[in-house]
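Excerpt of the complex: some chains, original placement.
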Amino acid sequence: MFHHVKDLQFNARVSRPDPKFANLLLEQFGGENGELAAAMQYFTQAYGAKLPHPDKYDMLMDIATEEFSHLEIVGATIQMLLKGVNGELKDAADQSEIMQVMNGKAAKENIIHEALANPQFLALSGGGPRLTNSQGIPWCASYIHSNGDLTVDLRSNLASESRAKLVYEYLMQFTDDPYVKDTLSFLMTREVAHYSMFKAALDTIEPNFPPGVLQADPRFTQQYFNMSPAESVRGPWNEGTMPETGKEWIYVEDPIAHVKETEGLTAKEKGMDEKLAETEKLNKQMSELKSEEVNSAQPEGVAQWSDYSSAEK
Amino acid sequence: MFHHVKDLQFNARVSRPDPKFANLLLEQFGGENGELAAAMQYFTQAYGAKLPHPDKYDMLMDIATEEFSHLEIVGATIQMLLKGVNGELKDAADQSEIMQVMNGKAAKENIIHEALANPQFLALSGGGPRLTNSQGIPWCASYIHSNGDLTVDLRSNLASESRAKLVYEYLMQFTDDPYVKDTLSFLMTREVAHYSMFKAALDTIEPNFPPGVLQADPRFTQQYFNMSPAESVRGPWNEGTMPETGKEWIYVEDPIAHVKETEGLTAKEKGMDEKLAETEKLNKQMSELKSEEVNSAQPEGVAQWSDYSSAEK
Amino acid sequence: MFHHVKDLQFNARVSRPDPKFANLLLEQFGGENGELAAAMQYFTQAYGAKLPHPDKYDMLMDIATEEFSHLEIVGATIQMLLKGVNGELKDAADQSEIMQVMNGKAAKENIIHEALANPQFLALSGGGPRLTNSQGIPWCASYIHSNGDLTVDLRSNLASESRAKLVYEYLMQFTDDPYVKDTLSFLMTREVAHYSMFKAALDTIEPNFPPGVLQADPRFTQQYFNMSPAESVRGPWNEGTMPETGKEWIYVEDPIAHVKETEGLTAKEKGMDEKLAETEKLNKQMSELKSEEVNSAQPEGVAQWSDYSSAEK
């Protein structure tokens, strides 16, 4: 159950209207790396975590709720950056000022002129935030990743927080309003803080590599295929030791020849049967462990989500 | 600022898994008339209302927050209807049961079999709700309507609540689980309650017709064009008095001939100049009134969204 | 069966090219509240109405056909506003003029320069209307609402007409071409006229509240949940009498506490059994009535859409 407090989590302020920046800022309202995307990603991930991992459920709902609160801050900032547009549009019978702008005669700082950077501020939203990105694409749930496995979901979140942080960093370069910069600095920093939370949570799950349940197939794990051969560079990603497994990289210098020789990689390597058997055994152990984790947490009979016994503080 | 309470607003329960119904129910999670659509519609409408219409702002945020809380209930119900799918998928090394289902040998009530109605429950979400409709289309912000004018926005909400109510009514016919029916009855009824709230709020704005600021042009208001002529029916929508204005309908029986005769409706009618002048006068009055409403509420200088002085209760 | 007359319903004229306004006007060609959206909404609604409600079918097809005719007017206006762009693009070997524009040396009124506001006028459509909104998003059928129930569909139409009217009102402020303004005034006013038609039609259906067939559940109809508590406002939407039902609003001041106390609203209220029984009885009556309306209109055996006996006038 949600609850709303009219005060913003951070004291968003704006020195003066700036519709051009309002348009850029839409990236964080209705864009692919914006606050709604973050909120809905953690919110949908939380459902699967609730029974088997109540600690992660608590964390995901805490952060999802904070992201909703950030969505509100971004929207409020956009609304304040568009001050004047709404009132001007309501003055529907007197278009003298607007037409001066359309004809290029307006003073440079005229907000209607700048609002044309996003025609839908004028023709659709009446000077408020729309749930789109900076080019008018409506927010879409394909932006979010929620796959029912915490070793994957938490990694999706590390990436999402990284992108959101970078977008704020880019955006901060396009305003010199100190109040707006302060709000963006707060929002950018919270993405870094959330990154650290998700990383800490991932570290509590052992083992968490490879993500999911099954092991990598030992026949295909170590090869690096040199598919763009000229000016090839060797580095830790294709020579020496693999970071997660400690195995050696095998560098396939001429993949076309190699594929032909091995009849599409199906030629049997010596000693592989044993490794495969070992992998299969590990797969069975992990499967039992992981499915038991989920199944044992689910009650028999009627399912009920809440128990209404908890005290809030 | 949002805040989350782990208890659901309504005590959602589920007697037994039913993935087929879970799929239908996605319409209210990530569908065009679902709870997220309602929540985001009222949430974005609230921004423009905050300063000039704080009473409507309060109502919009109250109902938006309730809709978020309903979104959570719908998602929890879907998660419970999919009990078993997640655990089965985690048992990745033992696929005996799943393949029996794929080969059609499974018992009829097998949940994996039924989950195939939505392949993404199996291949993407790990048995949890995805933010899509019942055919897998990701939720999209073009579902929401927020146009910066309460006489329009509140009417959009009346329509949205009507559609949401109807979809619950349709859905209730596809489950016979008494707990699920009870939850749906709660959710359906709240849409009716919200309809009444928005209607009451619209009635407090006077005049609210036509929606927006400008009057209808008296030259084109009263005609009904009979564009699909055979088996034409006359009714209150094309004969007698118009409901909102008290004027008489003018029935254009043969629109093609009428358009040619009037050179595309541009032939001047007698007495129209006076009516046009009157309309223009009304337009100016309404424009001043409505733009003043907005402008006078906006502070000079630095804008600040919250004042942090309010006590919550 | 449709039929096309080359004359426009309204005599659309344009004083001079204006690609910037052509781009804004796309909102009414391929935008979410535009003429195609209206036409396709009423056209698809008409299918379900044909047999049980031939009077509403006639009205819906009349108005759908008028909206198609308006779509044509909007497209013609955009085409005329882009005069010169197409010819300039065909002069593919001589780019002297265009490059002056790209380098910022062109005269202010240069139409190629202004057409850059929508790059696809230049790179895709060859200077004609594309079926997108003002930000290039292709028209999408998720804009339309058609739900197989006239008490809902007609309400969707009231909202659609309200939004379309408002968008024309916004747009009229961005042109001072008297011919274009006249066309927009015609189109805006027809939305108001259609609103009145749909309202009159809805009023002929009794009862039409709640929309659909089922009654509201008496346990959950009257509560107003105060989900955004500080600075709460009381008004006709949460105190006094509900407009549609005459019942009293119940104001839930502290929803979190209330939900806990009632174990998720499941605690039984006194006297509710009787009200529930009454509701169920009403539901059965309405169900029989409404399903009979549809079923009795459908012929046994082979279905045939048209009978070819009607004379057109």
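Think of it as A, B and C in the order they're written, each chain with its own count starting at 1.
Here is the rule we use: a residue touches a chain if its C-beta (ideal position, glycine included) is under 8 Å from a C-beta of that chain, and two chains touch if they have at least 3 such contacts.
The structure displayed is predicted, hence computed values, not measured ones.
The complex in this file is a homo-oligomer whose displayed part has 3 chains and whose full count of copies is 6.
Just so we're on the same page, only the chains that are shown with their structure count from here on.
Farthest chain from chain A (centres taken as the mean of C-alpha atoms): C. If each chain is reduced to the centroid of its CA atoms, chain A and chain C end up 33 Å from each other.
Look at where the CA atoms of chain B average out and do the same for chain C: the two points lie 12 Å apart.
Centres computed as Cα averages put chain A at a distance of 27 Å from chain B.
Each of the following residues of chain A touches two or more other chains: 1-7, 89, 92, 124, 126, 132, 138, 306, 308, 312. On the side of chain C, the complex with chain B involves touching residues 5, 7-12, 32, 54-55, 58-59, 61-63, 65-66, 69, 137, 140, 142-143, 145, 147, 149, 151-152, 155-156, 158-160, 162-163, 165-167, 169, 172, 185-186, 188-190, 192-193, 195-201, 203-204, 210-214, 216-217, 219-233, 235-238, 242-245, 253-256, 259-260, 263-266, 310-313.
Residue ranges on chain A touching chain B, taken from their complex, read 1-9, 11-15, 30, 36, 40, 43-44, 47-48, 50, 61-62, 64-65, 68-69, 72-73, 75-80, 83-84, 86-94, 124-132, 138-142, 144, 146-149, 179, 212-214, 280, 283-284, 286-288, 290-291, 293-295, 298, 302-308, 310, 312. Those residues of chain C lying in contact with chain A across their complex are 20-21, 23-24, 27, 31-33, 108, 117, 133-137, 167, 169-176, 227-231, 255-256, 259-260, 263-264.
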